[in-house]
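The complex appears here without one of its protein chains, the remainder shown in place.
Which chain is which? They are A, B and C, in the order written, and residues in each are numbered from 1.
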Amino acid sequence: MDIKTPVIILNVKAYRESSGAKDLELAKICKAVMDETGVSIVYCPQQVDLAWVAREVAIPCLAQHADPYSPGSRTGSSVLESIKDAGAVGTLVNHSEHRMLVSDISEIIQKAQTLDLFTVVCTNNTPVSKAVAELMPSSIAIEPPDLIGSGIPVSKADPDIVSNSVNAVKNINEDIVVLCGAGISTGEDVKAAIELGAEGVLLASGVVKARDPKRVLEDLATGI
Amino acid sequence: MDIKTPVIILNVKAYRESSGAKDLELAKICKAVMDETGVSIVYCPQQVDLAWVAREVAIPCLAQHADPYSPGSRTGSSVLESIKDAGAVGTLVNHSEHRMLVSDISEIIQKAQTLDLFTVVCTNNTPVSKAVAELMPSSIAIEPPDLIGSGIPVSKADPDIVSNSVNAVKNINEDIVVLCGAGISTGEDVKAAIELGAEGVLLASGVVKARDPKRVLEDLATGI
Amino acid sequence: MDIKTPVIILNVKAYRESSGAKDLELAKICKAVMDETGVSIVYCPQQVDLAWVAREVAIPCLAQHADPYSPGSRTGSSVLESIKDAGAVGTLVNHSEHRMLVSDISEIIQKAQTLDLFTVVCTNNTPVSKAVAELMPSSIAIEPPDLIGSGIPVSKADPDIVSNSVNAVKNINEDIVVLCGAGISTGEDVKAAIELGAEGVLLASGVVKARDPKRVLEDLATGI
Partner (left out) sequence: MDIKTPVIILNVKAYRESSGAKDLELAKICKAVMDETGVSIVYCPQQVDLAWVAREVAIPCLAQHADPYSPGSRTGSSVLESIKDAGAVGTLVNHSEHRMLVSDISEIIQKAQTLDLFTVVCTNNTPVSKAVAELMPSSIAIEPPDLIGSGIPVSKADPDIVSNSVNAVKNINEDIVVLCGAGISTGEDVKAAIELGAEGVLLASGVVKARDPKRVLEDLATGI
């Protein structure tokens, strides 16, 4: 499973502003902006909304998290097979709000490959980006935890972490798509990220908590 | 939020046999048996299917797990507000495959009350049932972990744990609905559970992995 | 194993000021104040110092944490049998900095009883105190997390939580020793706690981070 790059990935987390009907509405807005602008957008619904949103809206969806288990007696867990059956094209892995064991990240990536699912593994610094690159995910999203939700874009606050991660990851495997995230909220931020070598951005509150999410998405799309 | 008792709660876990379209199909079978027999049935879809199944099928649904967080920056978590917005009437809590901290169970129960959500807290023995009863959940489901998925019904293998838990819990608060689970697969098992004082059963593989889930559900319903 | 009450329990956590030689020194100061004043003092060394301090200083020691496992292939874990062999008389359980699953707390308490070890289970509010009381620990220490390390004594900031917890726990089992903690640093705080019905206090930074820990301990002892 490939994702068209450059890409904007919207992770709606577990915000009040992205729950239930609002989750579906945000997905539809993303779809509309994607159609309008031609920019590739991927949507990560709330975990309990995944099958619903993925079935209702024709936009590529990722799960926000996958558990490293085989299908079976795993009450309350989200296994990759069920994520695929829900209609998602892949999953976020190791988000800073859902960190994982290194052995589990390795297992998720391998199983996702056999299921043709796309993996976006989040990392917090360059050494961790290199470590994860050795596990051969589809994509790595470098997100300095301090900047998440800060409104200060990583592409301005810490441009070196972006360009260093891009170089380090591509050096290990040039097929890995490198994204960046944290504090991204404008088209200018996206443009700066792309200029640093990123092939897209991962963002959340900048859109979800915006008064007019559609306008923000349209602005973000201008950066690509 | 109340649930009509006696009740059969079907937790479909993360089985291959209850994923995607099969999850919806099982929910529809439960709905059909509920309509046919008049017996109260509650359905726990896979976590990623929750909003989809709860919206498509007119059967009370519970989440399989709720995280003890407020809505917000909680990637991959299932908060109670989003569970409610997904259309569920409550949640399983502390299942043996998703155990929780005692302080978190307390928090989930209190927040569920304010949201008018039904809580079914799973316990593994009589002392833990008593402990949880002090936290005033809507319901307690006693499930000896050794018997889960065993095919040996708790109502036969360990009748004392059921009657002792019922007595101990009712002694603390007679409004708490006491259920039992583990190894339940026939109407006879359900009948035995009810005779021991349980107000219903919680089960999974006995239905999900059955060749003919509808027939098993109809048989289970005869026990009530 | 019983502990003489009223008691002052000093948990030295993982502070820089209580590491290595300073851990031993603090234990010796506690022993000296205990001998001087006749007040019962219990010491919780850093986990890696447990056997060393317990063997070098004639003061009752508790582990800061016990893992709910049987002895065996459990690299890096502290099982109760090893804690006993280390010379400790018991363990803290479920500290707010090391919360545990309710089923694990139950297991630790039961195994500690068979090993004649004293359990001090930390709780964060009255419902959780009642829940834990049903598991029959040796002792419960109520500590509102917001006040831990605050310098504002629970006995002043939230006297009701102390007296309510004492009443609720004693109502379930009057043999359970009820302690309180959070923000305790003076003899006056201890006195207030005792007057609210507590049989002792659990404290940390008030002593460990004091310029003159001995003087603080002597002052604390005047409250008893």
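Couple of notes before you dig in:
We take it that contacts are C-beta pairs under 8 Å (C-beta built on N, C-alpha and C of every residue); 3 or more make two chains touch, one makes a residue touch a chain.
Remember, predicted model here, so these are calculated numbers, not experimental data.
By the touch rule given at the top, the unshown chain touches A, C in the complete complex.
Here one chain is not drawn; of A:T5, A:T37 or A:S106, the residue touching it is A:S106.
Checked against the full complex, the one of C:A86, C:V121 or C:M136 touching the unshown chain is C:A86. Taking the complete complex into account, A:E134 is the one of A:D35, A:E134 or A:D212 that touches the chain left out. As for the chain not pictured, it touches chain C at residues 11, 13-16, 19-21, 23, 46-53, 55, 63-65, 67, 69, 71-79, 81-83, 85-88, 92, 95-98, 148-149, 204-205. Within the complete assembly, residues 94, 96, 99-106, 110, 123-125, 127-128, 130-136 of chain A touch the chain that is not shown.
Heads up, the rule we're going with is that only the chains that are shown with their structure count from here on.
Farthest chain from chain B (centres taken as the mean of C-alpha atoms): C.
Centres computed as Cα averages put chain B at a distance of 37 Å from chain C.
Chain A and chain B have Cα centroids lying 33 Å from one another.
Annotation: 44 Å between the Cα-based centres of chain A and chain C.
Of all residues in chain B, those touching 2 or more other chains are 96, listed in ascending order.
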